Every structure is written in C-alpha cells, then in structure tokens.
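All protein chains but one are shown in place.
A, B and C label the chains in the order they appear, each numbered from 1.
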C-alpha cells in the first residue's frame, strides 16, 4: 500500500524564521516516521472574517519564504491561490521548488482559477466546497484535466451542517477517490465557521478522532495545520494542532492505515 | 412603506438584441406596476459546472451591452464581478450608467473583491453564501463599509441543506435587515446544485411560493432571473421564471407586501 | 377562499381555571376576527428532556378539563396522543365534545398509533417529523386513510438543520397540501431543541415572521401555543406567543391570507 503523505505547516506565514523552525520540526517527525512531507503555509488569508485581521506577507514575499523553506528542507510546498492571475504569479515566484497549488474550498467552482492553476503544470489540490456534494467534485477535477493537467488531488474539509458547524461525511472519501487521490484536512473539518463572534472558532479536540476515522475509511494523504503555540497563532489558532501532538497522532494514524489496508 | 424593487433579467447575456428585448418587456411590466426596476444580466458565468458550458460575451462586450440596455430603458443595471481587478474594470466599462456590482454567493467572503468593488463607489449587492449563517453577513457588510462605501445590500438565495438541495430560512431576512437592505433571490433559491448530472437543476414551480413567503416575511427587493424561453436559455434555464408569469406574480407580491406592512 | 382556522392554547394543561381563562381570551379574539377556533392543550408532555419536568394532569383528568373547555367555549379541542391505547382512551374520555387527535412529530411514523387514532373516527392531525421529507408524509396520511378515516391534516413544524436548530422549508407547504390540508405550527418551528442545557429553548421573536411567510406561501390553518405569562409557563414557555401579541398577529395574517389568495 502506498504511504500516507502529509501536508502540514502553519495556517499563514508569520515570519520567515518561524516558517523554517516549524517546517524543520515537522520534517524531523515525518522523516522519523517515513512519511512523505509537503510544507504548507498561506501567503495571504483572502477570506478572513474581518478586513482588519492579519493576512500574511503577500504573494511575492510569501513565495520567497516558501521556496526557501522548500529548499532548506528538501520537500515540496503547498500554498493557496485565489484568482487566475495569482495562480500564474505564484507559480512563477516559486521557481524551481516543487510546489502544489491549492484551490480554496469557497473557490472550488471558479473555472478561470482552476484553468489557470492547471496551466502552470504544477500539481493541483482542490478543497471540496462546504456546499458541494462529493460526486460533484468530478467536475472540478475535469476542469483541471481538460486544461491539460492530470496531477490533481481533492481534499475533504467538511460539509455545511446547519449554521456555524461542519460535518465530515466519511462516505465522501471513497466517492471522491473515484476521481482523484483524496486528502483529509483534519484542521478545517473541526472549524466552527464564525461561531465565535467575528473569528471562526474550532474544536481541535476532535482532530485526532476525525483523522483516525478518515484514515480507516481510506485516504491518500493528510492535511494538518500545526503550530508550536496555537494560542498565539496569527490565523486559525482555534483549530490548529499543537506541534507536540503531531508525532503521537501520526504514529497512531500509520498504525490504522496499515490495519485498514 | 417603501416600494419593493426588482432586479431581473436573463441569467447571462445571450445576444444584444435579446437583452434589449427582454429588458423592454420587463420594464413595461414594472412600469405598469410602479416597481423600481434594475436590469440584471451576467457577462460571464464564472463557475459553470463544466468548462465547456456557455459563459457569456465577456467583460468588455458584456458591459457595453449592459450600458446600452441601461440607457435605452433608463434604468440601472446589475452584474456579477468575480475578482478585484474585474470589479474595477467592470465599473469603468459601465461608464456613466447607474450600476450595482454584485458579489456572487461563493465569493461573499473574498476580502479583496469586496474592497475593490466597494472602492468603485458603485452600490454593492452581496449574495449570502450557501455556507454562511445570516448573522455572519454583517462581516461582509462591514468590509464594504470599512472601504468607504455605505451603499450595500444583501441577498438571500438559500442555504446548503444536505447535498444538491437548498433551503430558504425565512428567519435570515429580518436577521440580515439589521445590517443592510435585503433582497430575496427567487431563482437561485430553487436551484438544485448539480443534481442533474453536470448541470444544476431547478424547481421553478416553487419560485412563487418562496417569493410570496419572503415578501410576507419582509424584504426590500426581489431578484428574479426571467426568460422568454427558459427551455432554450443558455444558462440556468432550469430555474428561470417564464416572462409570461412575471406580471401576475409581481401583482400578487405587491398585494402581499401591502398587507404585510 | 376558505377561512384560516386556528389551533391555539397552552402547551400543557396547567390548571383547570387557567385552561378556561386562556381559552376564553383566545376565543374572544378569534370570534372578533371570524376565525374558526380549536382549543389546544396537552394532558401529558411525554418527551420532556428530563424525567423531572412537569408533564401535566394525565389522560383522565386532562381529557375531563379539555372536554369542559370545549363545551364552555363551544369549540372543538385538540390534544396529543402517544400510543395506540391512549388514542382510544383519550377519544373515549373526550366523549361527545368534537376533538382532533394529534400525532406528535417524533411519532409520525408509528403505524399502530396512526391506525388506532384513525379508528376512533376523530379528525387526525399529524405533525411532520423533524426527520421526514415533506413528500414522505403522504405515507402517514395513507396509513390513516387505509384505516378508514379520511379526516386527516398535516402540520409543518420545522426540519432538523444541523444540531439544536430547525428550519422551515416553505416548499413543504404546497407539497404536503397535495395529500391533506396543512397547518403551520409557528411555535415549535422556532424551537431550538435542547440548546438550552436540558430544556429546549426558543426564538419567539421569529413566530410572526414565519407565520406571515407560511400564510403567504399558503396554508389552511395555524397552530400557536399561547400563554398569558410565558416566563411562568410550565412547558415550552421559551417559544410561546404572549397572549397580548395574538390579536395583532392574527389581523396581519388574515390580511396576508386575503392578499395571497
């Protein structure tokens, strides 16, 4: 059975030093466990609840930091792109570092963004919209394939379930694997959208439960936002996994993955 | 009590002649009924299910047609914008015609788009995301206001209710009216997202029911996609209201609006 | 157009004097407005959140009080029945007073209860389960009809929408009217099930909004739990309508009903 891979890192790039430090810490763990690792961080949080929230260093500076982390660790990186022009610009700025361009969940039906990202030739990871049925993600995959790029994965991150709550329907994992490799995002699946008076809250206590369930149901990879100090994280700290909890969680998930084959 | 206003027209601009013909037909009806009218059409359907679906004439040609219809009818126009750059470009292209820039539901949390649209000084209509609680739309309004523009309205178009179905929660109407004038979109509220094998289906038989209910609950305006031949419409024909049904529906809605004051 | 009728009264029978007093107050209002009135009260709240909550006077004493109120006011009464044996016993205890037997929402699929209630020959009002699609209520109606009783109505009281919240899908009203007359329950539709730490909460501020919407969408009757002192009500005070608000609400609803014909 192929190995589970891991996309992990801070929600947003905070400082260059922090990105390197956190990336190194995660890479040490994944290297110990033999897990292929992709460093994840956003250069811009484009849909924060408030106009005044921290958004990150921006595309140019962010891609420079990402490329630096990727080179230093010798791992690919993954980052969000938000419109067609950004997809091209981010890909160019990332240069010769291996990188995955990620389509945010709210934007998973934006044709121009999917096409432009696909046309960079980079691998594309599409997050499933909270408002999309699993079987409709085949259309998103098809938009990428029709643009000449077959390196595409899908990520489950929960479906709208009433207001300010998401539910992970484990049936979506095998359904979407009919179209592409599937990643489970343990971080955003425990988000409670804007339930917290202007910033989204979270239930990080359920990250291990959902990740264990998803791995047993069957996925190809995992996505986790990890922070060494969630309480001080500049974005989405409410649902980040503490760095100290990463290794034991991954060990458990590898054991389940092995048992569930 | 202020009058109900109406945003109506084809889903997408098909031909210039068709836009004028349909706009004139609707304007005649609204003029008879004393309803303030805004001509609605999209120049680009940016999130069609398939890459091969008809998308429209594009920004430049589309805004030229929209401006022409607005001038010919002497009414404002409303059209979707999909990223920050488009907001500015569309506003420029619309020139001296009075126009509302509309933020699509999937994009209602994209900060840059909201700010750029706001900064044109045009009136802004934000559709509520299918994944957003009504009380969270105050944050979208705030992003526009914080960008120096207080002419903002919100539109209800249904919330995710399981897969491939939307439900209109009538409680959302008074809730959102605490933040801005509220429009009820009777067309997209009866959409059944991608339930129809690659194109979204619809239940146009419920447009009058939901519109009557929304007007009785209390709204400021209505949004309806209208077509003289829904079966041949180039986009979203499955949930368009037939032009022949518009006048009797509006008459009923005006009576309910009057009764519900 | 036929008149809207009203089922209204306290959630649970508190004291005999209170039932008479409240029933008289409501009957005076409905008589002024020409609305056919049915006195509503439960003799037993069979699914309270806690075993220690007040449940009511029980079947025998409750039906005696109900019959007394019905006779005093000259109106029919309506009350819940919870199992097959109770249906027969309650019907017998109500004697020659005209009465509707009501099937609670959680029990709307219990075949024996529906059949036993039907076999009393009384009119039957079935509340739609929070977990049932509108089109599936035809099966509940059919169970009554197949038991030899065609006097059956259906009541909309909201559908599960995530946890601890209900949403009223106005499409359900015309859908269910294909099978039977439809009543809108403005009280339980604004319940927030057990959101309040062991007793269900409510949003009575939305009763008028939802009732206006439902009447405009089209219903045959209304169901409202009314109390002269909701804060002291022995059950469901959190979503009861204050008696003082009943007359202005009904006046508005009659106007909308007339306009929406």
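In this section, a contact is a pair of C-beta atoms (placed from the backbone, for glycine too) under 8 Å apart; a residue touches a chain by one contact, two chains touch by 3 or more.
Because the structure is a prediction, the values reported are computed rather than measured.
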Among listed residues B:2, B:95 or B:162, the absent chain is touched only by B:162
Which residue of A:51, A:67, A:89 or A:216 touches the chain not shown here: A:216
Residues belonging to chain C that touch the chain removed from view: 46-52, 55, 82-85, 106-107, 109-112, 115, 129-134, 136, 139, 142-143, 146-147, 159-160, 163-164, 193-194, 198
Residue by residue, what part of chain A touches the chain that was omitted? 159, 161, 167-171, 173-174, 203, 206, 209-210, 212-218, 252, 255-256, 258-260
Residue ranges of chain B at the interface with the undisplayed chain: 161-163, 165
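Going forward, only the chains that are shown with their structure count from here on.
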For chain A paired with chain B, centre-to-centre distance based on mean C-alpha positions, whole Å: 33
Distance between chain centroids, defined by C-alpha means - chain B, chain C (Å): 37
Any idea how many Å lie between the Cα centroids of chain A and chain C? 49
Which parts of chain A, given as residue numbers and ranges, touch two or more other chains? 163
